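Notes follow the structure.
A single protein chain has been omitted; all remaining protein chains appear in their positions.
On to chain A.
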Amino acid sequence: MILHNYDLFEDCYRVRLLASCTNQALELVNVDAFPGAEEKSPAYLELNPLGRLPILQDGDLTLRDLSAILIYLAEKDSEQRFLPKDPAARARMFDWLGFACRDLALAAEARAVALLDAPGDVASLRAKVRELFRVLDDHLTRQALKGEGFVAGATPSLADLALFPAFALSRDFNLDHDEFPQLRLWARRMRQIEGFITMPGIPDYH
């Protein structure tokens, strides 16, 4: 499998993190996204007319939607360890995967404005992401009451892996972790998953 990758994009990290935690090898093709905007070059627009990364290729399959890529990798995992089996549990997991890939796209946007010269208003994006973190912190507080340490159960799921980067990287756009004690504990548990890897901006300790 080939991942067209830019190390500093959190969506590319989401894919690398899942591949690493499921023991699947990715061949990385590094794209000069910043400042080169190579993903918008004619050659790349042929692969993905939307001009975005990540892009995953597996044989003649080309995927360019973040959740499609993540679900594909999670299903290809021989143990399917991040996909709950029970239909309700799986649905709950997809509910939070949607939150990670759709709602929290605002966090990736805020970070791109703060770090990568993308256009936008970082203060208003930050305020919106803070609201979303509250939703997640409230949810994890309720999960903890049930004795469940992750968003869709007692073990980490695909949704947790997709959510993690937004929180771990939020200091890049000046959203601190002070107000989210439950998210802090959850992030610490995430670091203990076998195969966990970091990216620039996420300190490597513990």
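By definition in this document, contacts are C-beta pairs under 8 Å (C-beta built on N, C-alpha and C of every residue); 3 or more make two chains touch, one makes a residue touch a chain; residues count from 1.
Basically, contacts and distances are computed from a predicted model.
A.B. asks: Just by its UniProt name, which of "Rieske [2Fe-2S] domain-containing protein", "Glycolate oxidase subunit GlcD", "Nitrite/sulfite reductase" or "Globin-sensor domain-containing protein" is the chain not shown in this complex?
C.D. replies: The record for the missing subunit names the protein "Rieske [2Fe-2S] domain-containing protein".
A.B. asks: From the list A:40, A:76, A:102 or A:142, which touches the chain that is not on show?
C.D. replies: Checking each option in A:40, A:76, A:102 or A:142, the one touching the absent chain turns out to be A:142.
A.B. asks: Pick from A:40, A:76 or A:184: which residue touches the chain that isn't shown?
C.D. replies: Spelled out, the listed residue whose C-beta touches the missing chain is A:184.
A.B. asks: Using the document's contact rule, name the residues of chain A that touch the chain not shown here.
C.D. replies: Given the touch definition above, chain A has residues 138, 141-142, 145, 171, 176-179, 181-182, 184-185, 188, 203, 205-206 touching the missing chain.
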